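Every protein chain but one is kept in place in this view of the complex.
For clarity, chains are labelled A, B and C in written order, and residue numbers in each chain start from 1.
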């Protein structure tokens, strides 16, 4: 009889719970990881609200690190006992999308998102990783599990937001919303040479963290139109680059409005809950002729990129751990998940240990 | 007393007529051109409907060529008698936008559009060109006025649509609408290495011209959902690149729907008449995470680019003149303008001679 | 006892011959192909001269198509009997280089070049392909073996030369040498929107083919300095883009000299026989400050790209088969190889059938 493990699973709309399942088996290219810690992600909260349709008892979670428990027969770079991280997105590396460089869209739209989307997630005692040689990365000894966890989604997504924003050296950037993805985008904008970084956030603790991570100005959107404040801070001109990291139609529109002609709107917010369409205001879009650009992205995965993100932490240029506001043992994961839904107690990221 | 000239002018909403005005004077960097021929552009039809607010008696037109009549004291590259073309967009070349390379946004949103937008247009016996050394271009002897006229807007805009579309060599492209801008985008897509070009057009004469200019398949949007046909023609996957050259919300949405994840939507349609917003369908946009990109553009100007477009005609790689469906003397310009509004007699581009 | 097959092999410096070897076995991700036809490549001639050190009895050849004979247990996209092509470069798709997009450098410098370089080549009755799901491509029914063969190296390499050359639409391009790679680069430059294409070639038959494939001017380098002629053809200014497709120090220097400031030198020539260094002339390089760029490339592989190249042939936009000047059965492959070394009888590409 197969050994079993505990897993946080979707049990129906707005319902989650820890269940037992057999420990998964690896195919020839795969690995099974024994989890040591995880972070809870708001996108799972969206999923549990029904934004994505998934079967009941599907495991949740996509931000975990651990120890290699078993590897498939064809895995070459990893062996049992290795301490590893794995990105939330786990492309195959060989389909047409992967070959074109769009690994997040592996096999088709958003197809690189396999945890929870296509199989059990990794907020579980053990989890399965496809194409281990493409997706696993060794965690350097000098980094804690907690640091490595931030590379699996938050930093990779936030940095993609900044990388896609076409920030000119010394240019002006705004980041809408300073949740963990937006905070990571702020770190990214600072890393990539922005001159003036204006973030938009009303919660005082997040605003403070935003300044710590690189914001030169924090605009409170509850105190008047944030776009007007951004225009005021940029001589009425608007910013070179706007990063949408909330995933709401209004924020997206504000990004269009806050950029100058020729500017770039980089979207990393997941628009799963704001309706079926996004709206572009035409006057600020120059009636389609403003030379503005909208670029979207899903968290880029792969070992090579993960290694570069880990390097930034190793060398001390990035430390995302101030985002960890709460810590729980896996036995209290349901409580952590609940708090992530309510955002109570100013939670930003809860760390789960096994 | 200043000499006068005739000019096609805006006389109120839906009202145009030929009026007399003094021949303009050049400032030190400017030139005055004696017009020899013009093309009528549909965007003027939009303007006359009131889409852009302009004063009465403002001259219309932005696609003209002619002979240098006078030059300002600082003009170095051109002299009286030179045969020249000038792009519809005439940037100053020295403001911040021009220095960033966004010359179409000279001085601010859409600011490179000076004819009609900021001063009299060039469907007149004489016209004024700012920053002549930046904006004028000598027409090679081997090219007709008619050929050169297509470089002033249609080809420059259409090619920008293709250049911004990130077409992979041998990739798949769709161009929505085959008016003169769309036909030029089709030429551009062919020039830039597209493998499969699918255009969307219902009018038979335009469909035929589309094939002549490079379309491998022409989809008739009156015969069912064109996006479905595009998907069928691309193994259900969608195209790498979609070019919007109509300027309607539905067509823009279809571009989002017709592209594969990671694909690019290149907008060159002027969305002046379709309402105050564009709408992005979220499922086909991957909820903002599809790696899709939307790039907009206004006709890029400047002598250097004009020279490259003229070269393509000189060498015989491009011949846009089959788009000229009608010819009129300037005395009948009101009639030509009227036909451009009604699109009667399958008009595509009417040529005006002086 | 394993079945055997015939293979053209390296037998020592300047010595080749057909030998017998066992038909190879596939690993789990691999495929074995029964060859139906091959093209002989000049780079094998370089190899046999000792430019690359390989063991005796190593098989030659890297441009072959055939029928899938066996597949490994993990291969998903291909099965026995499929008619397939495979690029000369066969990356793994999962190492750090592949993940960065430099698949030609799979695992390290030039590491994507596995045929002959790391294992037996494919000028043999059967051959082994690593990572079949990444590297094999189905040949469309409408294409001949001969056409598909050109996608395996010549067109992929030549197109890379043009893709890397930063050709502005309507810009000026020169291609040095019109052997099969240079001719393919000429096709590529035409496909990618060049305005004026100047090729450099002295042999009349190659010059004629060059014009057929897209050259607007062919300069004969035996009739005076070709760079001076290129300058004369471009108003003394030089070209936007120069493509080196011979692999000789002098040609490389000429590319530096023939480009205008800000221009790009795209190298696809294999500099295996011209010594241990390339030389950059400093005055024409602006003493390192000319804004000139030198970009190098090795034939990019992978199914997705191969499919796009095949599509260009399917739709009829590219037909490289006029390059096939000679045809031999595999029994005469030694003779074909010999001719490729001597270039006798104006040989360009010899086709081998099995």
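Heads up, the rule we're going with is that contacts are C-beta pairs under 8 Å (C-beta built on N, C-alpha and C of every residue); 3 or more make two chains touch, one makes a residue touch a chain.
Note that this is a predicted model, so its numbers are computed, not measured.
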item: Omitted chain - touching chains that are shown; value: A, B, C
item: Of B:12, B:28, B:81 or B:236, the one touching the omitted chain in the full complex; value: B:28
item: Contact with the hidden chain (one of C:12, C:286 or C:329); value: C:286
item: Chain not shown: contacting residue from C:85, C:175, C:194 or C:298; value: C:298
item: Among C:100, C:138 or C:211, the residue in touch with the chain that has been omitted; value: C:100
item: Selected residue (touches chain absent from view) among C:36, C:267 or C:307; value: C:267
item: Which of A:49, A:212, A:308 or A:343 contacts the chain that the document leaves out; value: A:308
item: Contacts of chain B with the absent chain, listed as residue ranges; value: 28-29, 73-74, 93-94, 96, 98-101, 131, 133-134, 302-305, 307
item: Residues from chain C at the interface with the omitted partner, ascending; value: 97, 100-102, 104-105, 108-111, 168, 244, 247, 252, 261-262, 267-272, 275-283, 285-298
item: Positions on chain A contacted by the hidden chain, ascending; value: 159, 162-163, 168-171, 188, 191-193, 195-196, 216, 307-312, 315, 317
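Methods note: only the chains that are shown with their structure count from here on.
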item: Whole-Å gap between the CA centroids of chain A and chain B; value: 41
item: Residues of chain C touching at least two other chains; value: 307
